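One protein chain is absent from this view; the other protein chains keep their places.
Showing chain A:
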Amino acid sequence: MSSATYPAPADLLWEITRNNTSFLVKRKTAGGIKLSRDPLNLRNVHSRKHSGAVNDQAIGVVPSDKGGISLLTKKKSGATITHSYKPSKTSRKSYLHIVNSTAKKGYRPDLRGDAVARASALIRSYRKPVKQTPEAQPRGAKAKKNAAAAAAADL
């Protein structure tokens, strides 16, 4: 927004941007799904409620440089504030921080669950896999025969 002193009403902004914006990702598959690349969009869905660019207040949870997560919130002027949390032993601490600094203060309490869910998904993605995926075994008589022949050729 160029005029920070007179921010356009959110409803108007949404009507302008709902059909086309740089954040919007449309696909023809799955019945024409619409997703959003907006960092202030917790669920990446293109909707009035979750749009970060449109709403006066919005929460974002993004990965930070140090392997932790960053909480983004929006000021009244439209500027984004970033709070970074270092990776902690207990992920619950991060959720507590997020909820205490947003929903508990009456800042978008409707996004409480989404913010925690996104933080949880990000933290889970940092974890190393507990189990390695097993190597694919040949299935079917023909595939097994081919595998046996290949093993015999190696010897």
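Worth pointing out:
As a working rule, a residue touches a chain if its C-beta (ideal position, glycine included) is under 8 Å from a C-beta of that chain, and two chains touch if they have at least 3 such contacts; residues count from 1.
Please note the rule applied: contacts and distances are computed from a predicted model.
Hidden chain, UniProt protein name from the list "Scaffold-type E3 ligase", "Replication factor C subunit 3", "Proteasome subunit beta" or "Ribosome biogenesis protein ERB1": "Scaffold-type E3 ligase".
Here the missing chain is touched by one residue of A:R27, A:R48 or A:K145, and it is A:R27. Touching the missing chain, out of A:N20, A:S77 or A:S125, is residue A:S125. Annotation: of A:L42, A:L71 or A:L111, A:L42 touches the absent chain (contact as defined above). In the full complex, chain A touches the hidden chain at residues 25, 27, 29-31, 33, 35-37, 42-44, 114, 117-118, 121-122, 124-125, 129.
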